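What follows is a short report on a single structure.
Now for chain A:
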Amino acid sequence: MTELPILTLVTFSPLIGALLIAFIPRHNVQLVRWAALATALVSFALSLALLPAFDARQAGFQYVEQLDWIPAFGIQYKLGIDGISLVLVVLTTTLSWISILASFGPIKDRVKEFMISFLILEVGMIGVFTALDLFLFYIFFEVVLVPMYLIIGIWGGANRIYATIKFVLYTLAGSLLMLVAILATAFAFQAGHGGDWAGAFDYEQLRQFGFDITLQLFAFGAFFLAFAIKVPMFPFHTWLPDAHVEAPTAGSVILAGVLLKLGGYGFIRFAVGMFPDAAQSYAPWIIGLSLIAIIYGAIVALVQPDMKKLIAYSSVSHMGFVTLGIFIFQQQGMEGAILQMVNHGIITGALFLCVGVLYERTHDRTIAKMGGLAARTPVYAAIFGFFMLASIGLPGLAGFVGEFLVFVGTFAVSPVAAFSATIVMTVGAAYLMWMYQRLIFGEVSDFLKGLGHHLTDMTPTELVTLTPLVALTVIFGLFPGLVLELIHVPVDGILLQFRDATAGVAP
Partner candidate 1 sequence: MSQSLDAYLVLASLLFCIGTFGFLARRNAIAMLMSIELMINAVNLVIVAFGAFTPELADRASVIALIVMAVAAAEATVGLAIVIAIYRNRRTPLVDEYHSMRE
Partner candidate 2 sequence: MALPPTVPYFDIAWDDLLFLTFGGLMLAAALGVVLGRNIIRSGLAMILSFAALAGIYALLGAPLVAAAQVLIYIGAISVLVLFAIMLTQSKSGPASLVFHHQAWAAALAAIVLALLLVSMVAGAEWPRAVAERVHTATGDVARLLFDEFVLPFEVVSVLLLAAVIGGVFLAKREDTDVPETEAGARQVTLGSEPGGASGRAASGIASATIVAAEDLGRRP
Partner candidate 3 sequence: MTTDQLLVTLLLALPIGGFALTALVGRRLYQRAWIIAVGAIVATWLIAMYLVYNTLFLNAYGAQGLHFTLYEWIPAGDFRIEANFAVDNLTAALLIVVCTVGMLVHVYSIGYMAHDPGRWRFFAYLNLFMFSMLLLVLADNFLLLFAAWELVGLSSYLLIGFWYGRRSAALAAKKAFLVNRVGDVGFALGIMAIWTTVGTLNFPEVFERIPLLAESGVIQPWQMTGLALLLFLGAVGKSAQFPLHVWLPDAMEGPTPVSALIHAATMVNAGVYMVARANPLFVQSPSAMWLIAGVGIFTAILAASIAFTQRDIKRVLAYSTLSQLGYMFAALGVGAFTAAIFHLMTHGFFKGLLFLGSGSVIHGVHDEQDMNRMGGLWRKMPITHITMLIGAIAIAGIPPLAGFFSKDEILGQAWKNGFVWVWAIGIVVALMTAFYMFRLMGKTFYGPSNVDPAVEPRVHESPRSMTVPLLLLAIPSAVLGVALGFPIGAGLIEQWMEPVFEGANEVLGRGQAEPFQVLGLDGFLAGASVAVAVLGVLAAMRLFGFRVPLLGLQAKPRPAVVERLTDRLRPLYTGSFHKWFFDDLNDLIFVRAGGLVARGLWWFDVHIIDGAVNGVAGLTQRSGRGLRHIQTGRVQNYALGIALSLIVVAVGYFVAGGR
């Protein structure tokens, strides 16, 4: 490997930054902040540098880096990306620097630890999307937990410890089962190759290896649990509202923006990619759960008194589209699902930023206490409204295309499912608009009046964090092709393989 290992650079650049920050004196808060931002920007730039040389029409993985790590088990240090990974990597690096910038104000205590945690978190997230070795993937998948645990647990709200422990235990329970499944499949591979471990954790090789159906059912079940908790799918979602409510703004942004996508990505890449037969068998159930999640999340969101909780439940609903789109095994559906992941990352991330902006000024998130913000903070109202509309799925903004593609795909497979899912177009609009109306419209509430001049409109920093997201929302709404072109070939590949594999199996 004589080339520049750019993926390694992208993945580990935040870690280097974190190490450097560790040597900055604790009291030099400003330097810590700027160093963290600089690090995140560097990795952002590096991830963008992947784009020009990326060939969207080429099947398979690009920028592959491969090194033996633990030869005894054929475990490799193997990185590589296809369009799906690339999109999500860029999403991660984008949201990361935005989140870091957004924490300049809110995080005042233990800034150094926060920034280090955050950068390590970024390493884990990027790693998940770039790892091509199952073991490596698992490691990154778990590494994410620790900094997130700290971020919620240290810098979170009043009930943070309950929330963070719940988050970790829930996620851990699922992912550890996945570890068992990973090892079992690796062993099956090894046994199928005459006891040779070489390639037993290599995603590309495992994909080629037809696992027998019993193992598939078991392994898929374990993978499913891990990812379903991460996504989160009904009924594994209850950690999410708690985690969101307690997390600091940046934590919520990353949680909604990237962490949930780890689950969706895992479904596409690993669960479906490796166990197509099992995926086929489980699909009706998963579709059913997705539909429940979509509608249920939206209905429960209707009556949430807390802004973050409301958005959290809306995430459950929106991520339901992702799982729905994946498991209908249909091109538009899957492309829509991926697009939805990206868009949900941007939009919901932005919504959490908006909540954070308000929280900074009011130290409250109770919807009932707000009102009439449009009169006091017009810019804020406009931007919040913009993202509210984007989240509703207004055509021309990013939320629409992904959602609609999922609908179209679903309709082609099962009109009944599509009928049920579209209900959320109404309910989804209802809860967001209702919240918006209560927050922004009407008379200025007594609570807000009481804040006096503390209730200022958005600061330049806040504008800098949100403006790129506004731009992205519009761009991806008008030119979803930017993403779709990238993911088209890999999705084709996955579906082709899925059809080949399941051709012999009667549904």
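Operating definition for what follows: a residue touches a chain if its C-beta (ideal position, glycine included) is under 8 Å from a C-beta of that chain, and two chains touch if they have at least 3 such contacts; residues count from 1.
Quick note on selection: all candidates are chains of the complex that A comes from, given by their letters.
Quick caveat, the model's predicted, so the values are computed rather than measured.
Peer 1: All of these sit in the same complex as chain A, but only one touches it there. Which of 1, 2 or 3 is it?
Peer 2: Selected candidate: 3.
Peer 1: Per the contact definition, I'd like the list of chain A residues that touch candidate 3 in the complex.
Peer 2: Its residues touching candidate 3 are 166, 169-170, 235, 237-239, 296, 299-300, 302-304, 331-332, 335-336, 372, 374-375, 389, 394-396, 400-401, 404-405, 407-408, 411-412, 415, 418-419, 422-423, 425-426, 429-430, 433-434, 437, 440-443, 478-481, 484-485, 488, 491-492.
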